[in-house]
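For this depiction, one protein chain was excluded, whereas all remaining protein chains were kept in their positions.
Our next item is chain A:
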Amino acid sequence: MTIAQHLLETYHQWAGFETIFLKAIATGQGHSYFGGPPDEPARAQVPVHPPTLAAPMSSIISVANLSKTYGSGFKALKNVNLDIRRGEIFALLGPNGAGKTTLISIICGIANPSEGKVLVGGEDIQISYRKARSLIGLVPQELHTDAFESVWATVSFSRGLFGKPKNPALVEKILKDLSLWDKKDNKIITLSGGMKRRVMIAKALSHEPQILFLDEPTAGVDVELRKGMWEVVRALQQSGVTIILTTHYIEEAEEMADRIGVINKGEIVLVEDKTTLMQKLGRKRLTLHLQGKLGALPESLSKYKLELCDSGATLVYDYDTKGERTGITSLLSDLRTAGIRFNDLDTTQSSLEDIFVDLVRTS
């Protein structure tokens, strides 16, 4: 099989996967992901998330003064404080080596904290680790799988490992929802990368977690497949699962998240509602398309941070939407005084990516 064929196959599988989830959302099944549709016998066996989950603004994870220093002396986390709200999609952004995976590893019990405290569902992760961990499903960044096991066996194993009784109906539903049902008896080693990623999601979902960590779920996944993954995440959120995802793709956070946290060099630089963040930190750019080319800017305009582009054909003015005065009115007035005319103008809002790059640079 050529690489192109392989990709095509993966795409078709994901496309089907996406359709299923879109259908699930449309028919409202997503609201009881673990319960299944009302006429399914599985519903009686599988508990739907308790109504307490509906409390929208309470914290499900609370990280306080968390620090992590590795044996080499490297400080991966420095006094991190973070609250994750019940039922939200929280995107944790940060460059490579910022501490995203370390933070997740500590919350999930894979790494030990050096200092600080983490509560999951009100339970201390070190003292009441059983209660805390049973709430969490983790999909790590790397594709760690039991290569020689079948899909069915490995997903059932995860459920048992988390102390849950056998529930073939639920495992079947999860595998069907993730378009893995026809691969249930296949050894994992025979699956494509996209399918392995879904197996890992199935493993994490098999024990009905209230919190799902997705560490770079779409790393190395092409755009189409990524969109399929986003639909999965949305469906899960609608079923009441709190989702924390780390990502390199700013558009992913922009598309998915309710709130965004930025981590850099082991410190949480910012946590904000996505829309507020976009408004609060967003910069705008005014571009004026001049009637005639300008060789240089007149002295009277030197107080503005203007830039001449396209060999003097356009004038660019960046302004901050945070400020009360954007300076646009006076700029336009001064342009008229200076006799500079323009044919057209447009404004563009800075993307989350620009905001992120700014934050990481300044922190």
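Basically, a residue touches a chain if its C-beta (ideal position, glycine included) is under 8 Å from a C-beta of that chain, and two chains touch if they have at least 3 such contacts; residues count from 1.
As a working rule, contacts and distances are computed from a predicted model.
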Suppose you had to identify the omitted chain by its UniProt name; would it be "Tryptophan synthase beta chain", "Transport permease protein", "PepSY domain-containing protein" or "Cytochrome C oxidase subunit III"? "Transport permease protein"
Write down which of A:Pro165, A:Gly295 or A:Gly339 is the residue touching the left-out chain. A:Pro165
Residues belonging to chain A that touch the chain removed from view: 70-71, 102, 105, 108-112, 129-134, 136, 138, 140, 142, 144-148, 153, 157-165, 203
